[in-house]
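Only one protein chain is missing from this complex, and each of the others stays in its spot.
Order of writing sets the chain letters: A and B. Residues in each chain are counted from 1.
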Amino acid sequence: MATPAAKRIHGPVSEPDFMNVTKGIRSWLITLDHKRIGMMYLFGILISLLVGGAFALIVRTELFLPGKQLVAGDTYNQFFTLHGAVMVFLVIIPGIPAALGNIIMPIQLGAPDVAFPRLNLASFYLWVSGAILLVLTIPFGSLDTGWTLYTPYSLESKTPVLIAVCGVFLLGFSSIFTGLNFIVTIHKFRPQGMGWFQLPLNVWAIYATGIMQVLATPVLGITVLLLAVERFAHIGIFDPTLGGDPVLFQHFFWFYSHPAVYIMIIPGMGVISELISTFSRKPIFGYRFIAYSSISLALLSFLVWGHHMFVSGQSRLANMVFSALTFTVGIPSAIKVFNWVATLYKGDIRLKTPMLYALSFLLLFTIGGLTGLFLGILSVDVHLHDTYFVVAHFHYVMMGSTLVAFLGALHYWWPKFTGRMYPESLGKICAIGVFFGFNLTFLPQFVMGSRGMPRRYWDYDPHYQIYHQLSTVGAFVLGISIFISVMYLFASFKNGPKAPRNPWGGSSLEWQAPTPPTLYNFEKPPVLHELYNYDDIVEVEPDVWERITPTEVEPAVADEIAKKTGTATEHTAGATEADKAAAMIHAKAEEVKAESKLDESSRAKPLDPAKLPDEIEIAKKVAGAGELVPAEQKLAEAEAEAKAKAAEPAKEESDKEKK
Amino acid sequence: MSTAHDAHHDDHGHGHHGSRFIQHHYDDAQHQFDAGKLGIWIFLAQEVLFFSALFVAYILYRVHHGELYSYAHKYLDVKYGAINTAILIFSSLTAAWAVRCAQRNERAGLILCLATTIACAFGFLGIKYIEYSHKYHEQLLFGRYFDPCVSPGGNEFITKSNDCPGSKGSVHWDFGAGKATEGCYESSTIDQDPQTEGVQADCQVFETKVRIARGADGKETVTETSRKPIAERCHEWSLEEAEAEAEGGKQEAPEKFPCWKPSYQPAVCPDLTDATARAKGTAARPQVGILVEYGDHEERGEDIVIKAECKPAPKVTKELDILGTPEHPMQLGKPTIVKSHELTTHERHELEAMGPPPDHTNMFFTIYFAMTGLHGIHVFAGILVFMWLLIRALKGHFTPDYFGPIDYAALYWHIVDLIWIFLFPLLYLIH
Partner (left out) sequence: MASAAEHHDDHDHGLAHVASIKTLVATGGTLLFLTLVTVLATKIDFGANINLAIAMVIAVTKATLVILFFMHLRYDRLFHSVVFVSALLGAALFVGFTLMDTGQYQQTNIWNPSAPPVAPIGPRPTTGG
């Protein structure tokens, strides 16, 4: 297509995009470009997701029937431990921040890169080293302590705990440096005019995550360091026979690991804010509340770690304190869920794949969050601790929420950084598959957990069998859906159709960048617009959106579109007085209609000249006295002129005839 | 790449006159410096949290088991700690001064300050090495390996590991099984707590032969059949003799057994206590006593028991300080006299320091080594960083426009100093 529109839509570009600006594997391995680093992370994370998922399927297959199917005893322990360790440390904690945060967040800020690109690359290599060490445990006997590495068993286990905790130590520092990098980037690389309350909520979420990464992860570092030294040199800090305290390990471990679960979920929540807003074509409801709740959730997360230790020998006083504090930590999350639902209300909802994931998130996170509160009740937790109820709860929040948000974000930004569209119908099918598979896997687990099925058991009483079977079937549906998603994403990377600059009509700065972005992200400096305002973003072709303000398109085209859609203002060149008047009346009429009609979207519809007289009547309801008079006058004048013009040719003809 | 690069020069607007170390995505030197400053402060915050777990462990043990600290801190030499503190403070000063020199483009001053900081750091590590090697020598180690040779007050211990100077034992300790595999110590049966009832004096130790009869009701009766003073049975070996024998030389007095100075000792042979005391119901808790090594149980004979008969400490006729006075210095093996008044905290601690370590004193050393060790690793890392900076300074990389790395490294160094400022009183200056 040679039309100017096409040329504009499919990107620049006077320079190559970031993937083609230099070539060769070496240029990727020593890159300082945050987008390339993010993509390398993404690749590693997706591979780790499949590996961790494979372990999960082995576990679930074993549990299909009571008794040993595939693996039992210590071997079974190794599989669920590795599933946990790989998923937690390699996939979910780095997940959204390291992969998508790295690629997208600086572009959302309009920045050319993160604050410390070399540190960014170092973080990536720390991740890789940690991953290698974790995987290296497998040939040496794997790990069977549970991902939580509780003492005293982790001190005595014959498995190579030392290798694993060295890996965890490196992964911890990868996380710390990423958080540090992002915090400084957000402070120092915002453009003129982007104050804190003009930041996209995704950026707020990454900032809150960074706070937790920097303050909590070092405690994990020292904990695993002490564990390693204890195992190696018998220093005695966690060993009661030498004077130590095994519950102290749990305090140290959970001081990090509770904020860690918020490190997992908060970036997911940031993404969901973006998705829900974009796919409802509405500003996010309660922007400041969501921003504040991200920060307060980050801070409150440090106060509740003892709720993992209610039955570990923690004192009654501490139990009560932590239980009470755990209730407070549900409040910011609830605020966000209410705000998202309010955003959906009267929105112009488009059910694309990312939106399907976002809607799944709303339900699954609500379930996960509420069941977390059940577990926070001291008396209930005594019954539910170490049962499948806990397993189901954390899978709802870690997988049903965080992983779903990750998939949603991946599909949302995939066109932007790869320049390719994934297959939409397949995307929708997999999203639905994930939703149903996930619920089928984990809802039965709530039931059997509350009926006493313990976690981490490879064998069980036959009366739990039906729940396990449902769960295993669900797991396969879920696993297959995720596997297919990853496959079609990889396939689309090479073969997918080229993506437009803004396939979803997003309003934040990354949609102004070329698709894929250039090396320093923007071909011309991005322009700040009002955040989450979709009024001037218009779908010019199916799945191709353009912002019609003159900065983004050629003025002439912008004016055309404005006149056509009835949004002409005094800035629209070539707009007649009548056009402007019609636009004003139309806007007012839409306002009235929006308030009274509950079943229509609140977005303004394009102008229909035939309906104009009706609209004048409606607009009068809200217009002040005399406000519409000049407009009506102009419209009347225009009509008269039009009639005169229409009469002229006829007159001319009749003149001609006469002549 | 170059065309794309050039196209962005006006977007990024960084001066072409500035240091070549201003990175591309920064607007100017100030922007990069500010970003780096924020970054290093966040890193320092992270370091604080990294050490926090050890401070938690310290505080927990201090609050709940204070006796470990009051006993074991005496093993630490305040002198070394204070010198280290002074060295670190001085190096902090030179590090801050280095930043000033860099800001003012005083290259010579910068190099001198960096070099001095590095030298001080080496000095710190040197003293640390001296302290650690002393601890290793005295078996004052962490966790499982805590096996002190002497009490803080100077009393010798019999240790499991056998590596202490002056130790004459040939006990071989199996750490895994937690018991002696060879050799055994017998203790005399003085049963009074020296801390409350005074140290026993004038102990006579005998080797007695006993007959153990088991009555119809299952009760044992122990009857002594003969006794011999231990002095006839033991020989006081010197360290040289013991070493010579160990190397396979001739035994000096093969029929005799080594004698020991009286000292406290842990019950390394819990299955050998005096039957008489047991029958009486008063536990034979090892206290001051003469110890005689008798080799293996079988070798000695099951019917031989060490007995000590001591006189109680003489009544105090005049007040003497338990630590001795210049006229009557304290000597091992000789009776000492307890002050007749209520002991002050200080004196009580001094007296405790003569005795055996409280349970789990090894935890003090665990915490000590963990904290000072981690701190030492950070000092070492600081040395590496400063050496790198020194090389760069010699190459002339730093200008008033670009001195960020010096500033950030100095901040790191100040945190290292800060942590030591707390470690020193917490570990060395306990009362």
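Just so it is clear, a residue touches a chain if its C-beta (ideal position, glycine included) is under 8 Å from a C-beta of that chain, and two chains touch if they have at least 3 such contacts.
On a predicted model such as this, the values are computed, not experimentally measured, just so you know.
In the complete complex, the residue from A:F80, A:Y262 or A:F302 that touches the missing chain is A:F302.
Among the residues B:A53, B:L140, B:I367 or B:A409, only B:A53 touches the chain that is left out of the figure.
In the full complex, chain A touches the omitted chain through residues 187-192, 194, 215-216, 219, 245, 247-248, 251, 255, 302-303, 305-306, 314-318, 321-322.
Touch with the hidden chain on the side of chain B covers residues 13, 27-31, 33, 37-38, 41-42, 44-46, 48-49, 52-53, 55-56, 59-60, 63-64, 66, 70, 78, 82, 85-86, 89-90, 92-93, 95-97, 99-100, 103-104, 193, 212, 220, 222, 270-275, 278, 281-285, 297, 302, 305, 344-346, 400-401, 403, 407, 410-411, 414, 417-418, 421-422, 424-426, 429-431.
The working rule: only the chains that are shown with their structure count from here on.
Partner chain B is touched in their complex by these residues of chain A: 14-16, 21-22, 111-113, 115-117, 119, 176, 180-181, 183-184, 187-189, 214-219, 221-223, 225-226, 229-230, 233-237, 239, 242-245, 248, 251-252, 255, 518-520, 522, 525. Residue ranges on chain B touching chain A, taken from their complex, read 1, 3-4, 7-8, 11-12, 23-25, 31, 34-36, 38-39, 42-43, 45-47, 49-54, 56-57, 60, 142-145, 359-360, 362-363, 366-367, 369-370, 374.
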